[in-house]
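Read the structure below first, then the notes.
For this depiction, one protein chain was excluded, whereas all remaining protein chains were kept in their positions.
Think of it as A, B and C in the order they're written, each chain with its own count starting at 1.
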Amino acid sequence: MNLKQNKETDLKSVISTYVTSGCHLSIGGFTINRNPMAAVYEIIRQKIQGLHIYAHSNGQGVDELIGGGCVSSIEIAYAGSGKFASTCIRFKKAVQENFIKIEDYSNYQMTLRFLAGSMGVPFLPTRSSLGSDIIKIWGFSPEMRKENSKFPNDKLKVMDNPFDNWCDTQKVVVVPAINPDVTILHVQEADLRGNCRIQGLSFADVEQAKSAKHLIITCEKLYKGDELKIDSDRTQIPFIHVDAVVHAPWGAYPTACYNYYDYDPRYLKDYATAAKDDGLYNDYLKKFVYDLNDHNALLKVVGDERLNTIKADPRTGYAANLDRR
Amino acid sequence: MNLKQNKETDLKSVISTYVTSGCHLSIGGFTINRNPMAAVYEIIRQKIQGLHIYAHSNGQGVDELIGGGCVSSIEIAYAGSGKFASTCIRFKKAVQENFIKIEDYSNYQMTLRFLAGSMGVPFLPTRSSLGSDIIKIWGFSPEMRKENSKFPNDKLKVMDNPFDNWCDTQKVVVVPAINPDVTILHVQEADLRGNCRIQGLSFADVEQAKSAKHLIITCEKLYKGDELKIDSDRTQIPFIHVDAVVHAPWGAYPTACYNYYDYDPRYLKDYATAAKDDGLYNDYLKKFVYDLNDHNALLKVVGDERLNTIKADPRTGYAANLDRR
Amino acid sequence: MDYTLKEMMAIVAAREIRNEDIVFCGTGISMLAAMAAKNINAPESVIFFETGAIDSQLEELPLAVGDSRVMYRTSANGGLLDSFATMQNPITGKHVVGILGAAQIDKFGNLNSTVIGDYYSPKTRFSGSGGGCDVASFVPRSIIFMQHEKRKFVQKLDYLTSPGYLNGGNSRKEAGLLDGGPVMVITNLGVMRFDDTTKEMYLSGVYPGVTPQKILDNMEFNVDISRVKEEIPPSEEELRLLRDKCDNQRLIL
Partner (left out) sequence: MDYTLKEMMAIVAAREIRNEDIVFCGTGISMLAAMAAKNINAPESVIFFETGAIDSQLEELPLAVGDSRVMYRTSANGGLLDSFATMQNPITGKHVVGILGAAQIDKFGNLNSTVIGDYYSPKTRFSGSGGGCDVASFVPRSIIFMQHEKRKFVQKLDYLTSPGYLNGGNSRKEAGLLDGGPVMVITNLGVMRFDDTTKEMYLSGVYPGVTPQKILDNMEFNVDISRVKEEIPPSEEELRLLRDKCDNQRLIL
């Protein structure tokens, strides 16, 4: 956080400043929607390694970070990209081949963990996962946890309800708070100070934002004045949480951004094809990430014609009748 | 909750159906803003008694319920009506003269208690009140709590952080969930199914709504069609939580309703004067509540001329330059 | 009347959904089943997604629960906290029906969507719980879609991602979960339900032309087949509404 009046910066410098090797990172969005892809590609391009990722169901973005070799460990609820990859392919490979360490939670648990971090409490309770292997099996060993002060000593705990049987509840699972070093979100609208508006579903973005030690925003539309102070009921993230703002139109591409554009089915399908083969994947990385200077260059490779097909229909917020087979 | 397509009803019948003697009630709003006053006056008019109230800082509405003799016990963080009564006057009298039982919490604790109820967990943790008499002194005795299954056995508890010193926290206070029998809110906009939009601050209304076993909505503007499904990002309370909807323009009067009208300084000042004296207060109750048939009758007594002075300025949402001395 | 297996499965699930149900669904056939119920037999049922969308107007079929198509003309666009609280909430939660799927299921309706093989060095890694474990933990009734294969109906799960009846009998409650659990498992061959007392799976329905023995041949464990009936195929009207109203782009069917 900072309270500066102008937090605008560029993606290259903001990534190199905040997303350092070994840092604990979370990204916004859900499966194939509103992932901060411009930032994800920049992280891959800068060959940042050893990231620890906190994810709920941040499909495409997380898979590309893993595929780009940036990730060494992850706490996650779900790795999937909808119809395009029911299990994210580079994720699957990395786990099966032991390239990354993994700890499994549920979506609600991960969201509660961000919420706990944003509220400044060490844990929150839920009934989810009682009796399951999410409780019994720990991906990160107690030793690994004890060694590193950035992890809590326990994955989670089961405890008795301190209020006897209040709310018909005998036991709860308590999950530990997360305060990521950095959270990166892509939002529809922001202003120079960092006030942010998300249109459509906010997923867990608000909790991820407010729990972060540093918060980077990329946005479709950047307001230079105080326009967002009008009708501020719509603003979910006030500027006090934000460190840096980057104007990045199409910054969620190839995932969707409600009211702006849809996901690109062709890109996601081609990605899935490449992801299944190491050779093809290296070609993909070279052609679509390493050889390009920035996100605009990617948009140029894709071309306006294709981008036009996924532009959002103003009535529905998505590209109606888009060929998605 | 129910999933009916049309939940519209009238205030008299909805109050007599849901707000029964001895029921546990919470009302929305904060001090002198968006209290569901039409409903409050109807409760007083129906001479419902023995209510247990859950309040954070619901000033004017709670004070009138107490003054009307409807309340026998209360859990509360703050009883004040801004400049008009730094401590609510009938509340003060009732506590000093032992007419009502009281249990003190903080605003955050009461809000967390509603949140816990809405999340379906028996408690939530905070660091607030460690070392204070809010922890040490219990208004409701352990015996009273044990006797009545509608109360948790403990006011609150202090417990060790189950995650060692995670988040630099050694101890937390856990506060028990609330699920009121009934919550009543006044909102700016609703539709027949019960989708609700609050403009300006939502205070703790959303948590009070979602924790309630029954939820009654009064609203300034009632939509008969699906208008609120357009731009639904603005809808804070979806219809699945709502039992009944009442169209009640000026339903928060004499408290404010952002974008519709301001508080009425003259009414609140006159109220404060009357509240200080039992005789005057009986006259107040007779003239402004008992002798009137409904909220419209109150608005007629007040008169259009005065109501016009508090109508909201469309630019600011309140009555700019209103004489508030 | 011709119909596909997918159509049969979607209709069987839809028939289980009632007015006043709030239906949690994922993608694919589970979403289709929820849409079918709403368009055929339970018009007042409400569809919602773990991403926070309630009562979406689904003009096109979403390809993920995070698809922008679920955000259009909802009753509210919230977030994950809202959706899971709706299920854990004691008032709204009682009305929620969850529709789930998995890689493995055991005879007590416990589900694995995490790994095949050892957790630390898995033969196959799947997506993980997502909201599955949450739904299975919270809701009073869930419907499970499965492919009927021996490697999927297993004696012992490689990982218990989402609790069903755990070890059967009263064990779900003893673990601290509320009453509830799976009510049926719908496969490409038939329908399984769970005994009221033992909470063990039994065969309750077969599709026309499928024998109970064929079903047993496709499971690692045995189930009681004494209560089996033939499932009624989709009617003409059901099929028409399913095809025209629920998936006219033929993305799933």
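Here is the rule we use: contacts are C-beta pairs under 8 Å (C-beta built on N, C-alpha and C of every residue); 3 or more make two chains touch, one makes a residue touch a chain.
All values derive from a computational prediction rather than experimental measurement.
The undisplayed chain touches these shown chains across the complete complex, A, B.
The missing chain, though absent from the display, is touched by one residue of B:S13, B:T273, B:N296 or B:T316; that residue is B:T316. In the complete complex, the hidden chain is touched by one of B:L11, B:L51, B:V206 or B:V246, namely B:V206.
Looking at B:E42, B:D104, B:D191 or B:D243, the residue that reaches the missing chain in the full complex is B:D104.
Note on the undisplayed chain: of the listed residues A:F239, A:Y267 or A:Y284, the one touching it is A:F239.
Even with one chain removed from view, subunit B keeps its contact list with that chain: residues 29-33, 56-57, 59, 76-84, 86-88, 91-92, 95-96, 98, 104-109, 111-112, 115, 126-134, 136-137, 139, 158, 167-172, 200-207, 256, 258, 262-263, 312, 316-318, 320-321, 324-325. Residues touching the missing chain, restricted to subunit A, are 1-5, 118-121, 179, 193, 195, 210-213, 226, 228-230, 232-233, 235-241 (touch as defined at the top).
Assume only the chains that are shown with their structure count from here on.
Centre-to-centre separation of subunit B and subunit C, using mean CA positions: 40 Å. Centre-to-centre spacing of subunit A and subunit B amounts to 38 Å, using the average Cα coordinate of each chain.
Chain centres here are Cα averages; for subunit A and subunit C they lie 27 Å apart.
Under the contact definition stated at the top, the residues of subunit C that touch 2 or more other chains are 77-78, 88, 90, 138. In subunit B, the residues that touch at least two other chains are 119-121, 179, 233.
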